[in-house]
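Below: the structure, in structure tokens.
Coming up: chain A.
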Amino acid sequence: MKALVWKDIYVLTRQMRIFLLLLVVFAVMPGYSMTTFATVYAAMMPFTAIAYDERSKWDSLAAMMPYSVKQIVTSKYVLGYGFVAGAALISAIAKVFVRGGLILSLTSLCVGLLIMALVLPLVFRFGVEKGRMAFVLIVVVVAVGGASLATGVASAVSGTSALQLTWWLAMAAIVSNIGSIWLSVRFYSRRMA
Partner candidate 1 sequence: MNAIELSHVNKAFGDFSIQDLSLTVPEGTICGLIGENGAGKSTTIRLLMHALRADSGNLSVLGIDVNAPEFLAVKQDVGVVLDEAYFPEVMDAVQVGKIMASTYTRWDAAQYAGFLDRFQLPRKKQFKDYSRGMTMKLAIAVALSHAPRLLVLDEATAGLDTIVRNEILELFRDFVSQPNHSILISSHILSDLEKLCDYIAFLHQGKLVVSEEKDRLLERYGLFSGTAEQFAALRAEAVAGVEHLAYGGVRALVRRAAAPAALSLEKPTIEDIILFLVKGEKAA
Partner candidate 2 sequence: MEIIIRNFDNQPIYEQIANQIKAMILSGQLSPGDALPSIRALARDLKISVITTKRAYDELEAEGFLSTVAGKGSFVAEKDLRLVREGQLRQLEAHLEQARALAARCGLSLQETLDMARLIFEEELQ
């Protein structure tokens, strides 16, 4: 498992550099939501890693090594969680002086997790090529919905309702991810049938 996550980190080194560069660009550009961008980009990382795997047929090789299907699938989730959490942390640091910033970061974290939960099973089932379409669609729906939600959260000055909303979002993110991993493992196993 550790090996698999590290492999993807090596694979994504270049993407991570671009990510940091873009974060700086978005941070200094007024009027753009760095948080939304960072979340979507971070949630996309496992997808990018799978695209590299597919190109070199890594999965055929991984099937010969002492990794279980569960490990192979969950490693991609763990990778995504790391990136989404990292993105949320960076945006939290950037917004530490803005009121409601912390909640906004928390909300974006949940949105990122939701995107992953929806996209990854589709990618494991249909592959990167077809998964790409689904990915774009889901990102647009979730990001637009999430962004408006997040702005709503940010504008709600009284903390209680915003907090409640975030709490529900967090629950949804956790539940959907558990279901998503279960589904992805099933889809991945199907390749070996």
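Candidates were picked such that all candidates are chains of the complex that A comes from, given by their letters.
By definition in this document, contacts are C-beta pairs under 8 Å (C-beta built on N, C-alpha and C of every residue); 3 or more make two chains touch, one makes a residue touch a chain; residues count from 1.
In this text, all values refer to a predicted model and were calculated from it rather than measured experimentally.
> All of 1 or 2 sit in the same complex as chain A; which one actually touches it?
It is 1 that touches chain A.
> What does chain A use to touch candidate 1 in their complex?
Going through chain A, the ones touching candidate 1 are 2-3, 6-7, 10-11, 13-14, 52-53, 55-61, 63-68, 192-193.
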